[in-house]
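Dropping the structure in here first, questions after.
Here the complex is missing one protein chain, while the rest keep their positions.
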Amino acid sequence: VELPETLADFERLAAERLDAGPHGYFAGGAADELTMRASEEAWRRIQIRPRVLVDVSERDPSTTLLGERRPHPLIVAPMAFHRLVHPEAEPETARGAAATATPFCLSTLATTSPADLAAAVPDVPRWFQLYVFKDRGVTSGLVEAAADSGFEALVVTVDLPVQGRRERDLRNAFRIDASVPSVGGRSGLSLPEMVEQFDASLTWDDLGRLADESRLPVIVKGVLTPEDARRAVAAGAAGVVVSNHGGRQLDTVAAGAEALPDVAEEVGDEVDLIVDGGIRRGTDVLKAMALGARAVMVGRPAIWGLAVGGAEGVRRVLEVLLAELDVALALTGTPVAAELDATSVQRPYG
Amino acid sequence: VELPETLADFERLAAERLDAGPHGYFAGGAADELTMRASEEAWRRIQIRPRVLVDVSERDPSTTLLGERRPHPLIVAPMAFHRLVHPEAEPETARGAAATATPFCLSTLATTSPADLAAAVPDVPRWFQLYVFKDRGVTSGLVEAAADSGFEALVVTVDLPVQGRRERDLRNAFRIDASVPSVGGRSGLSLPEMVEQFDASLTWDDLGRLADESRLPVIVKGVLTPEDARRAVAAGAAGVVVSNHGGRQLDTVAAGAEALPDVAEEVGDEVDLIVDGGIRRGTDVLKAMALGARAVMVGRPAIWGLAVGGAEGVRRVLEVLLAELDVALALTGTPVAAELDATSVQRPYG
Amino acid sequence: VELPETLADFERLAAERLDAGPHGYFAGGAADELTMRASEEAWRRIQIRPRVLVDVSERDPSTTLLGERRPHPLIVAPMAFHRLVHPEAEPETARGAAATATPFCLSTLATTSPADLAAAVPDVPRWFQLYVFKDRGVTSGLVEAAADSGFEALVVTVDLPVQGRRERDLRNAFRIDASVPSVGGRSGLSLPEMVEQFDASLTWDDLGRLADESRLPVIVKGVLTPEDARRAVAAGAAGVVVSNHGGRQLDTVAAGAEALPDVAEEVGDEVDLIVDGGIRRGTDVLKAMALGARAVMVGRPAIWGLAVGGAEGVRRVLEVLLAELDVALALTGTPVAAELDATSVQRPYG
Partner (left out) sequence: VELPETLADFERLAAERLDAGPHGYFAGGAADELTMRASEEAWRRIQIRPRVLVDVSERDPSTTLLGERRPHPLIVAPMAFHRLVHPEAEPETARGAAATATPFCLSTLATTSPADLAAAVPDVPRWFQLYVFKDRGVTSGLVEAAADSGFEALVVTVDLPVQGRRERDLRNAFRIDASVPSVGGRSGLSLPEMVEQFDASLTWDDLGRLADESRLPVIVKGVLTPEDARRAVAAGAAGVVVSNHGGRQLDTVAAGAEALPDVAEEVGDEVDLIVDGGIRRGTDVLKAMALGARAVMVGRPAIWGLAVGGAEGVRRVLEVLLAELDVALALTGTPVAAELDATSVQRPYG
């Protein structure tokens, strides 16, 4: 397979290769998809303020996450059902991530269990994304399995108490086939039925207990306001993912790029901030770091890489982003990514 | 009939099924239709600020209107001549409203009298929309008929002293057929001739007298400024509908979403505010309530529902909005709609 | 001929009927035509703040210009070479203006002399637009002719010291035929040659002298800044036309609607302000008056009326604008146009 050189090309090719149902499932967002589209656009509207005549002969994209040095700020975002786009499913994606030392975040709705993922791709840094089930036994089973399988962090998604209105799925009459296994021992359920198992009554108190009891650091994913970021810190979170769930949950909420600065101002010195949504260019990654993120999660582009070229496709997607980030660091005159700050960018006026 | 799942699909299907004349009459707005289009767009531009880890396992969309608890904030807006899109006319629409406990507002220009509507659909909560006639006898006859037939409120439309320039009607050479009956005992008149009967000299003094004498609470419909909202309160109105008449009267006035906040600041604590214009999504309803409205009127979507599927179509339109509102309440982290406030949203900068 | 009901339809029909050369001459603007398009758009972006429950049973669009009561605020703008679109030329346009009591402003580059116009259409209120020639004898001859022929005002155009870059004319290789007569006794010249006759060294001192010596009140046309409006007052002007010359001179200058408020703040109490550029709706006229203009000049729409229907077409164009203005006055709740003020509108933020 001839792999393309930009994420936009991966997106286009994946749209050609996937069936409408699975494609719509991953490509689509909630309702009118305004937030989904705005999430990409918001990064583009931020200007970089490039400085010149700095020695940029060596660039260092490394970052620190959960107290550890990481070679770069990319993370593969948790996404459900990789099997829908590749028969090797999550392990195949993880192999592409491993090739670039990128943490892979396994979804509760993955088609691979934590133990199987660890066995299949032992060298990938791995995080586990958790939906809290009404049946807390299921929840603790998942958490234990992740911890036992060398997962390094627990990413608790808090923005899916109910599922958003995803109208491409309605139009495609798309249903997850009952034969697609899901992690929580709940195979045979449709997606809405699975979401029904999640606990919509979850509160910050529950989160606090989870953080207290967890062997793994807890990262709260799905925060868009400084008020909630402050509560996450108070509840003991080690990190916060500023995220609108890929524009798939509530339409017309802020883009990650719009929400990040206020969150960073509130808690940026206290926890690790990660942002996702609409990252399609190395310059987007650079802007995220300038606005206070220590890392970015990349979702759909990884799935398009998987669809187009399996593990090699995922690897190429991540390598393209890293190559673009490298150029961006050089041309911004800030060769050390960790030194990016608010003076590196100019936010739009309106 | 297979009914669609979004209001946009209803709109599209109705455009296919209706003749150009009636379709243009309902779909069209004044002049260049700038305000009509802006009315939808203005809701979309307001961002929701979602809060997470709130117990949203139960959602409560209920509201209080005219001192009474209502299960949800939807109202079917007054619209003329339902018979143009369905032979059963207003009673058919009202049946769809009744199925969702939605108040139905009967227009003075309805093709059904208040008594007939009450007889046909006794279980629908009903309001009566009033145009004040030059001949006050006609006016008081209508008011009495409404009160006698169990109508709960009088919605006095104040933004049609003359009719707006509706150019789709001009292009379609659209005329209301003389055989279409109109409420005020004035059948056989063209629409401009009917509007000629309305009193263009009506003032706040007249409104005050009407409010004083009415057995029913008076709601003033068609206010776009805080100054006029204040006058409505002074005149004894129980409610105000912030409305640009569906963009059908004066082009380039504000969208409801734009006008609402200033009106709410001026009189939101003193009267019940309702807003209409461009409500097409549950998120729009949520935003309206966050900005100070106790209810929203839904016009064209109900007509499209009527055109596509009769009472069942109207019911589905309202159910879709309620389902979307339910999801939006959950995902905003404000399960009790009555607790929405200005912190739930972010207005655009420009 | 079936005459249309909106100015947009007149524009479309005229484009169909006219040859590319003359059409491009009238329809086109300078360079990229950004200002030309922005001039229409700027009116649309201003919102009207409608007031309700005002007695609007009678509307009064009258205004005061040069100390005289006028039945309405419309004026036919000076435009060159009406003969290019109608064999009867300026008298035909003037007949349409006369039918609606609209002042007709004859251009220096008209294909009819002041005396001939006065003879042909004695009942039209008439103004004379003056380009000042290098040869002041020509200038004073024109001024005398106008005064002798019952013209009521001298509109001195000050924004054409050289001609703008009109690229439609370049693309169409459009030339004014030498057989088209021009007023200053200079027939047989091409348009650039005619413009060469104008005095590019004209200053405010010259204007002051002209105002001193003129039997007619002098109106300065082509001002876009408050500084120049102030100088016009100081020079003795009786009026100022805020104008960008239809977007035909310097591209990327302000729209009339954008420039008017600052000019009105500076000199609105001291001279009669007129605005032109992009007036296509009665609401535009209303907004112009709300922002401080006593009258508006209408250019291209009158030419399209002339092209489509001769004098009857011009008349219809003006009647449509007046009918739209009438509705707008009623629906704004300001039945007396002269009472419009800044509270009647909301200017856009950016």
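Chains: A, B and C, in written order; residue numbering restarts at 1 for each.
Note that in this section contacts are C-beta pairs under 8 Å (C-beta built on N, C-alpha and C of every residue); 3 or more make two chains touch, one makes a residue touch a chain.
Treat the numbers as computed from the prediction; the structure is a model and nothing was measured.
Shown as candidates are C:Glu90, C:Asp159, C:Asp272 or C:Glu324; the residue that touches the absent chain is C:Asp159.
Here the missing chain is touched by one residue of C:Thr64, C:Thr203 or C:Thr343, and it is C:Thr203.
Only one of C:Leu66, C:Leu191, C:Ala254 or C:Val345 touches the chain withheld from this view, namely C:Ala254.
Mapped onto chain C, contacts with the missing chain fall at residues 31-32, 34, 158-159, 161-165, 167, 170, 199-204, 206-207, 220, 222-225, 227-228, 231, 249-254, 258, 349-350. Even with one chain removed from view, chain A keeps its contact list with that chain: residues 5-6, 44, 46-57, 281, 283, 287, 323-324, 326-328, 330-332, 346, 348-350.
One rule holds in what follows: only the chains that are shown with their structure count from here on.
In summary, the pair chain A and chain B forms a contact in which the copies contribute largely different residue numbers, shared numbers making up under half of all those used. Our note on geometry: chain A versus chain B, Cα centroid distance of 42 Å, whole angstroms. Centroids of chain A and chain C (each the mean of its C-alpha atoms) stand 59 Å apart. Touching of two or more other chains is recorded for residues 349-350 of chain C.
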